[in-house]
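Complex shown without one protein chain; remaining protein chains in place.
Per-chain residue numbering starts at 1, and chain names A and B are given in the order in which the chains are listed.
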Amino acid sequence: MILYILCLILFSIGVYCLLVKKNLVKKIVGLGIMEYALNLFFILLGYRWDSDAPIMDKNIVITSFVDPLPQALILTSIVIGLGVTALMVAIAVRVYGKYKTFNIDEIRRLRE
Amino acid sequence: MLPIFVIIPLGSAFLVPLVSRMRISLARVLSLCSGAALLFFSVKSIWWLEAGVRVYAVGGWRPPFGICMALDGFTVLMLVVVNIIGFASLLYSMDYARRYTSEGLYYTLFCLLLAGLNGVVISGDLFNLFVFLEITSIASYALVAFGVEAEELEAAFKYLVLGAVASALILLGIGMFLGAVSTLNMADISRSLPVVSPKLVLYGAALFIAGFSIKAGFVPFHAWLPDAHPSAPAPMSAMLSGVVIKTIGIYALLRVIFSIIGFNAVFSEIFIWMGILSMVIGVILAIGQWDFKRLLAYHSVSQVGYVIFGIGLGTPLGIIGGLFHLFNHSLFKSLLFLNAGSVEYATECRQLDKLDGLAEAMPVTSRTSLVASLSIAGIPPFCGFWSKLIIIIAAFQAHRYAGAVTCILVSIVTLASFLKVQKYAFIRKLKDAASGVKEVPLFMKIAMLLLALLCILVGLFFIPVLNTLIKPAAEALLAGKDYANLILGVPR
Partner (left out) sequence: MKEQGMSLIVKRITKITVSLIFLFGVYIVLHGHISPGGGFAGGVIIALSFVHLVLAFGKETALKRLSETAASAVESLGGLFFWGIGLLGLFAGGAFFMNVLPKGRPFDLFSSGSIILSNIAIAMKVGAGLFAIFIAMAILRIPVDEGDKQKR
């Protein structure tokens, strides 16, 4: 139980970084922390007591596996996180080229 | 038969980058053909429902062991909406996208967007819905930033941040349910949910409502919408405002709340209050706007509030009104955004007070814009009048008098706002005769005329539209947790 709470604390640190920090690069790091915390939460969901890794081999006798379904989901989720991070970095690089700053307080041309 | 909605756009999305290096006209033809094929199949799917709910087992693995795709009434309505607006936007892009140097990239992203939207709607599995939702979101982030000007990049970054938070909240909600019932099939979760503790269901429902509301743009989660919708290229704005916020926001939210968790009085209150807040705040913020597309984006917030208010009433008439307004709003809001794009294409200006009367110079644009403005304001006999009338009658019947009065007042203010748009953009006289403003090219005109024709036809023949499209959708939603029995068969 304590593990899930630690995961959620890590997730909230990531959300804090993403929303509150002023530098664009720190926001990207915050997104990364948030993604890691979510993936870790999912993998921890699959744990079954006193079980082995879900890999079969020819000469091993296994009694119980952990749940392999969350592990397949996390592969997909990591790829999605990679795509979003790559897009975010590309947009941040272009924003720097246009606005000359990474500070989100100065990137406010749309507000007027 | 069901995966055809995902096969066609995915195939064209993978083929277009190869083809566009040879000749760009091949890429245009390919994406237009895939859009037309999707429209044809989605209209045909209205008749597939006569045999009952259709389930397709991907890979031959039957549900609940494998991933399934399901087609019920609500899915058919969303398929028709997505593919009509998708085809109209593709037609419009044939001429609009010529201004971009990397046009092949535009069509790739657009086909991926269509693939993601269709996939969200036909998916029967919760994680599959999330994967297609992410495909849609990433394609829309990239398309908002497409013309790389300063404001567009800034708007795309803000949209990305809030969209990533929303996706993370949705994934956390999926994790809550996965940990509780160890399955991802929507019908199976719905069936196994009574054994889960109600607090966990409440946490999961709260996470889902927060995540999907950010994607749909309800108040107080609407902060990204007024920046992102104006900055996108015009056909992409039409897709965003007309289809994307409804599919990944409203459709997914209703699928989870009605079919998996079950609708009760708590959700009804939440939806009604979110609806009233969205209607009022959207229209108040829209009155003072002088930027054409930003005004339309604020009106999107307001009209989406109508939809969720109508559905939150919970009565059959309310749900029919809400879903009909969803259908109508996608038609006329996309038409309005295409009109704004045409005005910007011809005059390079989006500020209403700097535009002259364009009614003589651009006849097609101004007349279709008149049709769309009258529809959104709720003037008979256009389509918007009937859906707003049904919502107001349903609100009176459900004893929500404050909500009904709010609907009427917001509708009057919407009419005032669009009269301002019509006056400043189209009806004022041209100051200098030789301004050189010409009508837009052929495909853009065809797209706008198509949508305007649909607005008029749906307004005149609203009873057949209600019976064939909206009533099966409302019945599918009202069946609620019976969805599980329809997909998996009645338990023995």
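What to note about this one:
In the analysis below, a contact is a pair of C-beta atoms (placed from the backbone, for glycine too) under 8 Å apart; a residue touches a chain by one contact, two chains touch by 3 or more.
For clarity, every value in this text was computed on a predicted model and none was experimentally measured.
Touch with the chain omitted from the figure is made, among A:Ile9, A:Val25, A:Ile62 or A:Val89, by A:Val89.
Within the full complex, the residue among B:Leu26, B:Val43 or B:Ala57 touching the omitted chain is B:Ala57. Only one of the listed residues, B:Pro3, B:Gly147, B:Gly262 or B:Gly357, touches the absent chain: B:Pro3. Residues 55-58, 75, 78-79, 86, 89-90, 93-94, 96-100, 106, 109 are the ones on subunit A that touch the missing chain. The set of subunit B residues touching the chain not shown comprises 3, 7, 10-11, 13-15, 17-18, 21, 56-60, 150.
Criterion: only the chains that are shown with their structure count from here on.
Averaged C-alpha coordinates put the centre of subunit A at 28 Å from the centre of subunit B. Those residues of subunit A lying in contact with subunit B across their complex are 11, 15, 18-19, 24, 27, 31, 34-35, 38, 41-42, 45, 67, 69-70, 73, 76-77, 80, 83-84, 87-88, 91-92, 94-95, 98-99, 107-110. Those residues of subunit B lying in contact with subunit A across their complex are 127, 131, 134, 138, 141-142, 145, 148-151, 153-157, 160-161, 164-165, 167-168, 171-172, 175, 178-179, 182, 184, 227, 231.
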